[in-house]
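Note that one protein chain of the assembly has been removed; the remaining protein chains are unaltered in position.
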Amino acid sequence: MDRLLALLKKGELTELEYEHRGTKLRLSRQAAPSAPGPYMVHAGAPVAAAPVAAAPVPASPADGVPQAPVEDAGIFVVRAPMVGSFYRSANPESDPFVQVGDRVGDDTTLCILEAMKVMNEIKAECAGEVVEVMVENGEPVEYGQAMFRIRTA
Amino acid sequence: MDRLLALLKKGELTELEYEHRGTKLRLSRQAAPSAPGPYMVHAGAPVAAAPVAAAPVPASPADGVPQAPVEDAGIFVVRAPMVGSFYRSANPESDPFVQVGDRVGDDTTLCILEAMKVMNEIKAECAGEVVEVMVENGEPVEYGQAMFRIRTA
Amino acid sequence: MFRRILIANRGEIALRVIRACRELGIDSVVVYSEGDRGAPYLDFADASLCIGPAESARSYLDVPSIISAAEIADVEAIHPGYGFLAENAHFAEVCASCNIRFIGPPADVIASCGNKSRAKDLARKAGVPTVPGSEGAVEDTDEAARIAREIGFPVMIKASSGGGGRGMRMASNEVSLVNGFHQARAEAQAAFKDPTVYIEKLVENPRHVEIQILADEHGNVVHLGERDCSVQRRHQKLIEESPSPAIDAEMRERMGAAAVAFARAAGYKNAGTVEFLLDQRGDFYFIELNARIQVEHPVTEMVTGIDLVREQIRIAAGEPLGYGQEDISFTGHAIEFRINAENPERGFAPTPGRIEKMFPPGGPRVRFDSHACAGYTIPRHYDSMIGKLIVHGVDRDDAIRIGRRALAEMRIEGPGIHTTTALHRHLLAQADFVNGRVDTAWLERLLEN
Partner (left out) sequence: MFRRILIANRGEIALRVIRACRELGIDSVVVYSEGDRGAPYLDFADASLCIGPAESARSYLDVPSIISAAEIADVEAIHPGYGFLAENAHFAEVCASCNIRFIGPPADVIASCGNKSRAKDLARKAGVPTVPGSEGAVEDTDEAARIAREIGFPVMIKASSGGGGRGMRMASNEVSLVNGFHQARAEAQAAFKDPTVYIEKLVENPRHVEIQILADEHGNVVHLGERDCSVQRRHQKLIEESPSPAIDAEMRERMGAAAVAFARAAGYKNAGTVEFLLDQRGDFYFIELNARIQVEHPVTEMVTGIDLVREQIRIAAGEPLGYGQEDISFTGHAIEFRINAENPERGFAPTPGRIEKMFPPGGPRVRFDSHACAGYTIPRHYDSMIGKLIVHGVDRDDAIRIGRRALAEMRIEGPGIHTTTALHRHLLAQADFVNGRVDTAWLERLLEN
């Protein structure tokens, strides 16, 4: 499950929830009821704590906007609006759209998400400085997964 | 289940727990975790509240002394030390051993519990005044069921 | 056989497919919406992927998200479960175009079975008895009236693309026919973007009897006997059983043969269900073919010992059935009770919420298919079924006794949560049910009193 395992690697960087046979990886920066504790790795069969305690996020609004994690004030998190593959540049040869430290505006393209062969440009939708790129180039992202952190203050 | 149903009648008077198909009767004078609320009667199939909430009384000591209910100070409750049939007098003709208002001492016989054709005399084991007889003559009692209330103060 | 499968569904049926995958040694990847985040069953899959927000249109019904998840997960096949995209020909087509096996029939077969009047034509050609009525679509009220007089009132007006009772009207005379015709078309247009309707004679007090079929990709087709689903409310099944109290072996033979004939005529593949109406005289009429695994499939599994979900996957992988009609036998009697988080006292209004106490029924001859447990929150966004209780007795009386026992020990409790458990207990106390004397209107008549 190479590509899936790629998701796993990023567990440290985001609140991505990912389970693979025998292994569970989670970061509880987000105070979600489903996060049993800071950075849990379960070996062997997954334990019940997560699955049974984890009621579907009650706050999860019907309109489906992913709830924001608890963040330092002035930090805007850009999340994946769809499942897809994450690309930092228009093509393998060209430079990344943005680097850490770059100033971005509402219309600045941050990355491309490829879904069903379609390349979707993702805009910053805020003005500020890129402080973290949370996904590796070429890796898959889940819906709602955090991709960039931008300091707007 | 006539004789069993007799148990039921006394629900109002004691903290007796008794379940019969379709009906549950409980008094929560005793703050037991198993008592879902004051004086509950469930009609129809028993609901989960009682069974699932009711963890076996954690305080229940290994030596098996029934836990005392919450009582006014100075009230001693005489409980059934065995399952059996409750008799207030030595034989149908004679007077009851004690009446409400009687003064009793440690060795005063309060009643007889018949178990397996054996007549067991139950002593007061305290000195005071009988303020309540909680079981009807001839009715069955469970282990630990309250039978008499005696004011010792 | 497949190495990895994507499960494009949720809840009970997603768990059912996860179980089949584990038993077949196939990796399962289950998608979920934010409304199902943290549900226990997600952990039983080998991997899970969030594909969208709680609302189905943007998650479980969103083809691009699901295909994209399938590509990321690098699966060879997708199991659609039931509902959502299970009978969506377009989705099956997209899967094919992405070289992902759709675990179900080919897209064109889904399309032709999904259109009621086309399906009816197919049935006629296959020599399967159908309800007398219009040969296909009815264009206007004049034609409707002519046909109605021909076949005799009362008649039903039905949406060609319809299902679940929507776009359906009964007419007992020409006045109600004209009104019903327009209402049905409007409803059909709104619900299915297709106003086409057709007309059928109303079969009075029928039973709903359906035949389970399996068809592999090598031309082998068998039937696994019937399920009697006559206990329903507003076309929603509540209790299903096999065998049917109204069917004997000879009848099973004939209905089974008809179902197989239709499946062959339709070029059907994989697991499917051919639905019939059975009238009081013992005549049966083809209604439709459901091109999916059905909620009530476990009752057939119990009496035949054949695991239908495993078979779906084997067939999609190109394996031959490996057995013929003569190898299929029936043991005992199975009944399924749908446990829905609904309040029958309040018009079966859904009661989502957190389950705080639960004691699932167990012990001999009891099967419980449920994704719920104490601590699980029933989301408000999806259908209210939280479990299926299936009992398997040596005969029908035995199954009913086991059902009463299991329903008596079932506990599902939480703030505001009600279930259909108590209603099922009540139904098992009805002489009509115990004697097997019910029709598709029985439950509604009972609830009215």
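We call the chains A, B and C, going by the order they appear; numbering starts again at 1 in every chain.
Basically, contacts are C-beta pairs under 8 Å (C-beta built on N, C-alpha and C of every residue); 3 or more make two chains touch, one makes a residue touch a chain.
Being a predicted model, the structure only gives us computed values, none of them experimental.
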Given C:E187, C:D228, C:E241 or C:D369, the one touching the chain that is not displayed: C:D369
Absent-chain contact - pick from B:A73, B:M116 or B:A153: B:M116
Omitted-chain contact residue, chosen from C:M170, C:A349, C:V394 or C:A429: C:V394
Hidden partner chain, residues of subunit C it touches: 15-16, 19, 22-25, 40, 44, 298, 301, 305, 307, 331-332, 357-360, 362-370, 373-375, 394, 398, 401-402, 404-405, 408-409, 411
Residue ranges of subunit B at the interface with the undisplayed chain: 1-4, 17-21, 24, 33-34, 46, 48, 50-58, 60-66, 82-85, 115-116, 118, 140, 142-145
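The rule is short, and it goes like this: only the chains that are shown with their structure count from here on.
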Where subunit A and subunit B are represented by their mean Cα positions, the distance between them in whole Å: 63
Subunit B and subunit C: spacing of chain centres that average the CA atoms, whole Å: 55
Per-residue overlap in subunit B, given as positions that touch at least 2 other chains: none
Touching two or more other chains - residue numbers and ranges from subunit C: 374
